[in-house]
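What follows is a set of notes on a single structure, which appears directly below.
Missing here is one protein chain; the remaining ones are kept as they sit in the complex.
Up next is chain A:
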Amino acid sequence: MNEYSLLLTLLLPLVGAVSLLLGHRSLAFQRAGGIVFSSVTFALSLYLVYVVDRAGFVVIQVGDWQAPFGISLVADRFSAVMVAVSSFMGAAVAIYALAEIDEARLRKFFFPLYLILLFGVNGAFLTGDLFNLYVWFEIMLIASFVLISMGGEKGELEGGLKYVCLNLLSSVMFLAGAGIIYGKTGTLNMADLAYNLSVAEDVNWVISSSMLLLVSFGLKAGIFPFFFWLPASYHTPPSAVSAVFAGLLTKVGVYALFRSYTLMFAPIFPEVQPLILVLAVLTMVTGVFGAASHFDMRRILSFHIVSQIGYMVLGLAFMTPLALAAAIFYLVHHIIVKTNLFLVSGVVIRLKGSCDLAKVGGLCKSAPWLAILFFIPAFSLGGIPPLSGFWAKFALVKSGIEIESWWAVTAALLVGVLTLYSMTKIWGEAFWKQQPENVGAGPLPNPVGRLAYMLAPITVLAVTTVWIGLFGEPLFSFAERAAAQLLNPQEYISAVLQPNTEVLP
C-alpha cells in the first residue's frame, strides 16, 4: 500500500495537467482545477511523509524491472519532505495565481504548465536513477521556459533567454557527467552506482564526472560562480511564477547536490569537501553583497536566494549529522519564506505599480497588514528569533563550531547581519518612509482578481513560518532522522537493491 502514496503524489499533477488540457475552454475550470489538483497533491504528499517516516523508504521498481536494470522511484525522508514542502508551495501559489494570472496567460495553458512544472519537481525529488533525474529536470525546465516567457514582453523574453541558455548549458554538463559515469560503471541507478563506487578500488576517476555534475547542479542551484543568470531572470515574470521558481527550482539543484554527494559520490567526498566549502562561503558572500547593491525589491530577493543557497551548501560541506539536519531544516524554512517574500513583492507591485524601492513608500501607513505579512518572512530570512530562520541558522552555525570551521562560521554570521541589513532596507524604503512625490506609478489598473486571493496564501505561509519558529521541534527531529539516512548510504542501497541483497555485505 505504501507504494500508492508515492505513485499518486507523483502522478496527480500530471493527471491534473491532462484534465485541464481537455477542458481548456473554460477559465473557471482552469482556475478551480489548478487549485484542486495542487492542493490534493499537497495532502497526498503529507501522507507520503507520514508513510516514509514510518517505513524509512518507499521504493517502486517501475514496470517490475528490478534495479539496477529498471528505473526505481525512491522516497526517503529527505525527498519526501522536499516533495511535501514544494507541493505546499504549489497549492499556495495556485491560489495566489487567481489574483495575478490574466486571461491571456490562462488561454496559453498557464495552469497545465504549472502542474507539469510541479510534476517535474516532484519527479526529480523521487527518482532513484541518474538519467531519469536528467529527464525530470528537462520536464521541469521545459515547463519553466514557457512560464518564464509567456507574457512575451521585452523584459520577460530577455530574462527567459538567459534562463534557457544557461539551463541548456547545465543540461549538457549533466549529460556529459552521467555519460562518463555510465561508460565506466555500466549503470545509472543511483543505489547501484553508490554500491559500485563504494567497493571499487580506485574511484578517483569519478572526480571528473562529479565535477561536471557539480557545475550542472550548481548552475541550477545558483551557487558561486554560476549564479549570474538567476538575478538576471527571476524578476521578470509575474510574481506567482517567480515565487514558485524562487522557492522550488533552485532547491531542486540543491537537492541533487545533496543526493549525489551523500550517496554516489560519498567515497570521494573528502577530496572535494574543501572545494564545496569554499564555494558555499563565496556563494553566501557574493549573494549578499549583490543584494546590498540593488534597489529593486525582486532583484534584492533574487540575490538573497543565492546567498541562502550558500548556507544550505555549507551544511553539505560540513557533512556532520547536525549540519545535514540543519541544512534540511534550512531548505524547508527557506522554500516557504522565499516564496512568501516573492508573493509579497507581487502585492507591492499591485498596490504601487512598481517594486523599485525609490518609487515605493508609505506602505506601513496605507497597508499595515501587508507590513506585518512582509515583516514575518523578511526577518525570518534575516534570522531573528523566534522565527524559523533563526533556528536554521543557529543549528548550522552550531554544527560549524562543533567541527571548528571558524572562518566559515564567521562568514555565515556576517552574511546573516548583511541579510538583515538588506531586509531592513526594503522595510525602511518600501514600508517606513513617506511615499515619494511625483514618482509613484499608482496601483495597477484592472487587477485580475481580488486582493484577498493574494493575501490568503501569504498569511498561511507567514503563519507557517511563525509556527515552525515556535514549535520547530518535530520538524527538526524529522530533519535529524532524514540526515541520519543521508549519512548512511548503505540503507538506501539495500532498500533499492533489495532482491540482490546477497551481493551486499
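In the analysis below, a contact is a pair of C-beta atoms (placed from the backbone, for glycine too) under 8 Å apart; a residue touches a chain by one contact, two chains touch by 3 or more; residues count from 1.
Simple rule for what comes next: contacts and distances are computed from a predicted model.
Engineer: Missing chain, UniProt name, options "Alpha-ketoacid dehydrogenase subunit beta", "ABC-type spermidine/putrescine transport system permease subunit I", "MnhB domain-containing protein" or "Ubiquinone biosynthesis accessory factor UbiJ": which is it?
Structural biologist: The record for the missing subunit names the protein "MnhB domain-containing protein".
Engineer: Going by the contact rule already stated, which one of A:V18, A:L414 or A:L470 would touch the omitted chain in the full complex?
Structural biologist: Per the contact definition at the top, the residue touching the missing chain is A:V18.
Engineer: Pick out which of A:L7, A:A32, A:L282 or A:L487 touches the chain that's been left out of the picture.
Structural biologist: Of all options in A:L7, A:A32, A:L282 or A:L487, contact with the hidden chain holds for A:L7.
Engineer: Based on the whole complex, identify which of A:A32, A:L46, A:V62 or A:L175 touches the chain you can't see.
Structural biologist: Candidates A:A32, A:L46, A:V62 or A:L175; residue touching the omitted chain: A:V62.
Engineer: Which residues does chain A use to touch the chain missing from this display?
Structural biologist: Residues touching the hidden chain, for chain A, are 3-4, 7, 11, 14-15, 17-19, 21-22, 24, 60-64, 109.
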